[in-house]
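Every protein chain of the complex appears in place save one, which is left out.
After this line comes subunit A, so read on.
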């Protein structure tokens, strides 16, 4: 079975499904219509070519001309969300870009500005009330989980610092650092004074 085609097919399907869920993505696709963008993610064995029309077609094609080609690693992909960082990423040699930069910027904007009303989407299947309650439940669960994790972190921190004395408290650490700095300064002054006295003694 052509495994790369299977993967790219799934990716194309997911991408177009997401774009379809945002009513404004069609408008944002317009400046990209007829353009092609090739992205070589260093962790992947083959480059992906994005061909834009009223949707996005993904090709595993290395031969045809493209408007813009980019080579980057997966970690850089996240930083690409901020279009203003592109210049800096090129300077840092984390991104190699050839061709029309606007194509890359428009594609970045297309993904960054994707705004899907999940509640609206869910309501098509389960109705408004259940969709609202489900989304509300997930929002509350997310906030609750975040708070619980914060409390757990605080508890572990207190246990390690106060009860078990496994680690120093940040204030104690800061105080200790200040004392070390003070001592280092005193020692330096003492050394300088000692050198000076030795020079005076030698001069006599």
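Convention: a contact is a pair of C-beta atoms (placed from the backbone, for glycine too) under 8 Å apart; a residue touches a chain by one contact, two chains touch by 3 or more; residues count from 1.
We adopt the following convention: contacts and distances are computed from a predicted model.
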Per UniProt, the name of the complex member that is left out, chosen from "Nitric oxide reductase", "Nitrile hydratase subunit beta", "Ribose import ATP-binding protein RbsA" or "Ubiquinone/menaquinone biosynthesis C-methyltransferase UbiE": "Ubiquinone/menaquinone biosynthesis C-methyltransferase UbiE"
Sole residue of A:19, A:37 or A:51 that reaches the chain not shown, by the stated touch rule: A:51
Residue of A:9, A:30 or A:157 in touch with the missing chain, whole complex considered: A:9
Residues in subunit A touching the chain absent from view: 1-2, 5-6, 8-9, 33-34, 51, 53-55, 57, 59-61, 63-65
